[in-house]
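Here the complex is missing one protein chain, while the rest keep their positions.
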């Protein structure tokens, strides 16, 4: 349990970074996990080189889904859309610093899924 | 095995009594067991008091079904149709002198079923 | 000693191998997820093992000794279950995979042969997806209309609404005997009587009632009743549809194949008699035999005692859980009208997080929509956490739940 809800996860959950919506945004996408109702929306602003200059997430759900979105936002700011292609499941798990069972994995991956589908369309997203 | 195929059963199978058809007959009925293809037809001639004065069976199938038909014919000759109402599963098993599993029981009971349905219609026959 | 309503829970707990295990090193299992599936007593596992080890054969068509033994055990199990639910004949007991398949069978075999576009079917807002989706599929295929009985804020069916809906002349009323979320026990006998008076037939989703209380299919006045072995100490892969004989005889078969036929030609077939007409292919023989053993186990304890025991537990649980600040419990507050299920939320904590932290203390509860999305939507909820009880639970288990809930609350404060 101490593993599962490390201070840093609870901190991101209670004090989410880059939380909110961007208007206007260059890229906006949202999706949910029908199993538990977790919902994540991500808004991005990019410059002419496709560098992410601003990003924000909104939505609701469990600590894992919200904290991983918050951490992901911190991580991608300043990266390019191309860099996002390289993000994998393991990157998210490394940020969270925990191991997850199959149900919670879906919570953790929701924000990455929204990000990738938003940036590249459905083809880019391979569930596992 | 020696139990199952007592001499008397094999004898009735190899030398069936009252085997054949009656023409004309007062009552004729036939049925089969789709599971194994056993088929029995029974013809009866009755007098004005409904006494069975002649009876015959025909058909094909396993030793149990044919022997029990043959034994049944021997037994009912001279009885009345009313007497037939009283015949039960146990009567047949007693004639055969063996115990039977559920599949073979159907073989053994086919002739009684044909006899009862022929004499009284389907209502009279209760499978178990 | 741990005796409650005449059941010695310490003795019962020993019957269940799973309850002897630790979930994490030093952390024993507190299993509060019976509504999803129950644990299995050793007696049932032994019967499975005995069957597969020594009597395994295909049923119905075999003459050799193993085939006769397997057939006798399989059919004996059917008789045992028939008597457990008060069926008039074991021919009315059809072995299927689970409650879901049973309801689908009725929707297909009865629905497609008896209903036409515009005919109405009544369901309720508290139904499990298993008693919604088969009717959605039927509705799409045939143009059948679906009416839905409202559930009120306390989790009861709105009976006035039901009576109103009956005025539309429905052909079928299909409702759950007990909600797997709210725990509500519906007045199924009244529902049946009213439905019959209105000319409808009645299907009862008994997945949550048959495991926990004495259900007599004739007494409740149902025409079809469905339940699953895995929720009542039995194996997975086996469930029952009970149906009234005259109705079952009147409808066409559903799945086609071995065993459900009397005769097969190249382009046609003649169906078999009941119950085989609805059992196509090699059935779940071992699992049906295990189901019979499960029913014997429950009967040995006594369904009335089991119900009383759960009543005591759920009353205690509702009191204790309610004392946790920020908790909301859903469903009837009067435990007399609810089974051993407590679904709740905790302010500021997602049910998934509750379940996760509870698991670290060995307390197994479910979190999610519990296959009842429309009901959750009605209460504007995405998910709830749910603790549920059975013969092998006691007040210590409830206390463990509440202690762990307190921990959750502090973590997320």
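A, B and C label the chains in the order they appear, each numbered from 1.
By our rule, contacts are C-beta pairs under 8 Å (C-beta built on N, C-alpha and C of every residue); 3 or more make two chains touch, one makes a residue touch a chain.
Model, not experiment: these values are computed from the prediction.
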- What are the shown chains that the left-out chain touches? A, B, C
- Which residue of C:165, C:225 or C:355 touches the chain not shown here: C:355
- If the hidden chain were put back, which of C:13, C:91, C:128 or C:309 would touch it? C:128
- Out of C:72, C:137 or C:247, which touches the unshown chain? C:137
- Which chain B residues touch the hidden chain? 1-2, 4-5, 10, 13-14, 34-38, 60-64, 103-104, 107
- Task: Identify the residues of chain C touching the omitted chain, counting contacts across the whole complex.
- Result: 17-18, 21, 23-24, 29, 31, 33, 36-37, 39-40, 42, 44-45, 48-49, 52-58, 61-67, 97-101, 103-104, 107, 125, 128-130, 132-137, 139, 146, 148, 228, 230, 235-238, 252-253, 255-261, 263-269, 280-287, 352, 355-356, 358-359, 363-368, 370-371, 373-374, 377
- Note on the structure: Hidden partner sits against chain A at residues 34-35, 101-104
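Note that only the chains that are shown with their structure count from here on.
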- Quick one: do these chains touch in a line, a ring, a star, all-to-all (complete), or other? line
- So which chain is farthest from chain C, going by the mean of the CA atoms in each chain? B
- Note on the structure: Taking each chain's centre as the mean of its CA atoms, chain B sits from chain C at a distance in Å of 47
- Task: List the centre-to-centre spacing of chain A and chain B in whole Å, with centres computed as mean CA coordinates.
- Result: 79
- List, in ascending order, every residue of chain B touching at least 2 other chains. none
- Query: If you look at chain C, which of its residues touch at least two other chains?
  - Reply: none
